[in-house]
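Shown next, in structure tokens, is the structure this report addresses.
Every protein chain of the complex appears in place save one, which is left out.
Chains here go by letter, A, B and C, matching the order in which they are written, and residues are numbered from 1 within each.
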Amino acid sequence: MKYSIFSLARAAFSGHKNWQRTWRDASPKSHYDVVIIGGGGHGLATAWFLASEYGIRNVAVLEKGWIGSGNAGRNTTIIRSNYGLPGNTGFYELSMKLWERMEQDLNYNTMVSQRGVINLYHSDAQRDAYARRGNTMRINGIDAELLDLTAVRKMMPFLNFDNARFPVQGGLLQRRGGTARHDAVVWGYAHAASALGVDIIQNCEVTGFIRDGSGKVTGVETSRGRIGAAKVGMAVAGSSSRVAAMAGMRLPIESHVLQAFVSEAIKPLIPNVMTFGAGHFYVSQSDKGGLVFGGDIDGYNSYAQRGNLPVMEDVCEGGMALMPMIGRIRLLRQWGGIMDMSMDGSPIIDKTPVDGLYLNAGWCYGGFKATPGSGLVFAHLLARDEPHKEATRFRLDRFRRGAMIDEKGQGAQPNLH
Amino acid sequence: MRIVCPFCGERELGEFTYLGDARPVRPAAGSSEDEVFDYVYLRDNVAGPMSEYWYHGGGCRAWLKVARNTLTHEISSVEPAAGVGAAKVGA
Amino acid sequence: MAEFSWIARSPLEHALVVGAHGARGTEAGVWLTEIRNFDLIQVMARRGKTAELAKAAQARFGVAAPETPKAVRVPDATLIWSGPDQFLVLSNAGKHAIEPLSQAFSQSASLSDQSHARVLISVSGEKARSMLAKLSSLDLHPAAFPVGTAAATSVDHTSINLWRGNDWPDGQAVFNLLVFATFAGSLWHTMLDAAAEYGVDIRHSEELA
Partner (left out) sequence: MVGPAQTHRLESGGLIDRAAPLSFRFDGKSFAGFQGDTLASALIANGVKLIGRSFKYHRPRGILTAGSEEPNALVELRSGARREPNTKATTAELYDGLEAASQNRWPSLRHDLMAVNQLFAPIFVAGFYYKTFMWPAKFWEAVYEPAIRRAAGLGRAAGVADPDHYDKAWAHCDVLIAGSGPAGLAAALAAGRSGARVILCEEDFAFGGRLLADGGTIDSLPAAEWISRTLAELAALPDIRIMNRTTLFGVYDGGTYGAIERVNDHLPSPPEHQVRQRLWRIVARRCVVAAGAIERPIVFAGNDTPGVMMASAMRTYVARYAAAPAKRIALSTNNADGWRTVETALAAGLQIAAVVDARPDVSAAHRALAAKAGFPVLSGSVNGVEGGKAGVRKIAISLTGGARAEVEADGLAVSGGWNPAVGLTSYHRGRPKWQDDIAAFVPDGAPPGMMAAGAANGAFGLGDCLRQGFAAGAAAAQSAGRSGNAGTPPVADDEAFSLTSLWHVAGKGKAFVDYQHDVTASDIELAQREGFESVEHLKRYTTLGMATDQGKTSNVAGLAIMATLSGKSIPETGTTIYRPPYVPVAIGAFAGHHRDENFHATRLTPSHHWAAEQGAVFVDTGLWKRAQWYPRAGEKDWLESVTREVKAVRSGVGFCDVSTLGKIDVHGPDAGAFLDRVYINTFSSLAVGKARYGLMLREDGIVYDDGTTSRLAEDHYFLTTTTAKAGLVMQHLEFCRQVLFPELDVQLTSVSDQWAQFSIAGPRTRDLLREIVDPAEDLSNEGFPFMGAREVSLRGGTRARLFRISFSGEMAFEISVPARYGDALVRNLMLAGKPFGVTPYGTEALGVMRIEKGHVAGPELNGTTTAADLGLGKMMSTKKDFIGRVMAGREALVAPDRQVVVGIKPTDKASRLRSGAHIIPKDKTPGPDNDQGYVTSVCFSPTLDQWIGLGLVECGRERIGEIVHTHDPLRGEDYDVELCSPVFYDPDGGRQRG
């Protein structure tokens, strides 16, 4: 059913009794051309691109719980393409461009809101690092502006300019960055992929890989039975190591918890997405009115999907340092997601050493904003058996070769990326 | 989280710094590039009981080996790293 | 040729203002005293030298060096446990300064002079524990932290050594804090903020308690 204001008005007359399921509730078939493990944003986007861009429609997406139950449903909804290193820059811009047409592509309002992302700087060294990054963006045809203090003050007069421990000096602004409604992205891809024939199978946990005599993966064992597949793609960030272990692989990845927080809803207060350069804090305000904010990962391996107090305090300290006006606004909910933290802070999208098994993992903090781009390049890899041109550097062997993509320069210590 | 430092007693998480998996052992001098690569880059990334290195930098500066469950965050044991308490070696 | 004076200045010289601070009206709930002029030597046992170190400490101080988080008072020094295989010697008047101690421990330990690296602050008063509860995550209840207990811990993400000295004659507990010198001014302000609601009496002294 096509969604529009007209269909909505028509439905209103019939008491909304005629709406159909947003996506079909499929049962597993015995064999697919491609099985994608993981019904999050990346898995569903991959399925949609396989069907819409590469003509492969005999595809199943297997989700162990409900779609979007992983990091797609727990992030702070920020989208941006302000990355500074070759590999990341082009890829995230590809993703940004796909965000810009997502609603029309999917016939689903994912509320992509290009309200601007600003990274504040507080020292000359930070300014120089942002200048380097912003220039990289411009050289790659991506919008970027370096704002001085006056410009920042004009845009965000509510920041602490007067008695801050680390005064704001300026910021790197990407106006095309912003936010999107995270759940809607999942539902939109599910809606559109399902319409093209993709089977979305919830409550279907993969428990093992089926291999033939040569070791090639030919399907998966699941809680809903064996499902054959010519190719299997993993898009299970947060659980990548666990699923990879079923195929006998060890990955350059650790699982870490990242917390996020939302405040009570208030009238519009913060116009854009901001990151505090002198502490661990980033914030935006949702369309519903809540301040959505977060900081760094808790810093230790975890699969517990819950956070701890010290980081929560740390994040609020950052928020108060930047914007002392939020002191009386109340924090409403905290939650935690499990991140695939890779050894250089950048993702891995590649064939694995196991024939027939393809990997999409290691997203660190970048997973949500990557969703459409990740879907496209992973679909490309699955369809063509070669990397998409914007994903040639996300190879699994880059660590062995020493070709890391390390934006933060922290080396092989995932909790520092 | 609270960690019972074998020297200081139970302390709050903020006093500690995490490093990661304590199982991999640094290859001896002369090891191959593959062995060192494995040590530096590959992880079991255990979901469940894991042995890991924590530094009590906000306390007695001892490196500790902590057995902790990554699913529940429950800590079952804490012991000093090999070189802590070396003053007692052979004593 | 110019005449030089070598005046030692406390890192708190500017931050510390003697007198009353915070809430007025009743007797100060917190007493903050900076103790200036002390020798502080870090003693770290060498590999396999525990026994020798113990012997040397016994010879020098008449007591064993603390092997658990304790502060041990001897007539002219306090030995403060600071970590496995290590302790601090706090004294004044030079008797246990770096040079004499280096000789005493030359076979068994490595020594490092910390006399200028730290600031020593003593906290007492009826509200001392309430105020410290805002800074320290430790349980300072008398049952959990009796006289003579020491801890290497952190306040405001900064390492400190904390120990409970002998009570005042009126029974008030006394907590001693060794804080890093370059953090001291900042930490002092944090302490004043924590104590302000109780009323604070601020002073400094040359005497080790």
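Rule of thumb we're sticking to: a contact is a pair of C-beta atoms (placed from the backbone, for glycine too) under 8 Å apart; a residue touches a chain by one contact, two chains touch by 3 or more.
Not measured: the values here are computed from a predicted model.
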item	value
Chains on display which the left-out chain touches in the complete complex	A, B, C
Identified contact with the non-displayed chain, of B:8, B:42, B:66 or B:86	B:86
Sole contact to the chain not displayed, among A:42, A:64, A:80 or A:122	A:122
Missing-partner contacts on subunit C, residue numbers	1-2, 4-11, 13-14, 22-23, 42, 44, 46-48, 110-118, 130, 133-134, 136-139, 141, 144, 156-158, 180-183, 185-187, 189-190, 193-194, 196-197
Subunit A residues that touch the omitted chain in the full complex	3-5, 7-9, 12-13, 15-17, 19-23, 25, 65-66, 68-69, 73, 86, 89-90, 100-101, 103-104, 107-115, 122-125, 127-136, 138-140, 144-146, 158, 160, 163-166, 181, 183-184, 187-188, 202, 263-269, 278-279, 285, 287-289, 304-306, 308-309, 312-313, 315-321, 324-335, 398, 400-404, 406, 408-412
Interface with the undisplayed chain - residues on subunit B	1-3, 12-13, 17, 19, 26-27, 29-31, 33, 36-37, 39-41, 53, 55, 57, 61-63, 72-75, 80-84, 86
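Assume only the chains that are shown with their structure count from here on.
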item	value
Shared interface partners, meaning chains that touch subunit B and subunit C	none
Whole-Å separation of chain centres (CA-atom averages), subunit A against subunit C	50
For subunit A paired with subunit B, centre-to-centre distance based on mean C-alpha positions, whole Å	31
Residue numbers of subunit B (touch at least two other chains)	12, 14
Of subunit C, residues touching subunit B in the complex	45-51, 53, 68-69, 82-85, 137, 151-154, 157, 159
Subunit B - residues contacting subunit A, complex	1, 12-14, 17-21, 37, 40-47, 50, 52, 68, 70-73
Residues of subunit B defined as touching subunit C within the complex	7-9, 11-12, 14-15, 57-62, 80, 84-91
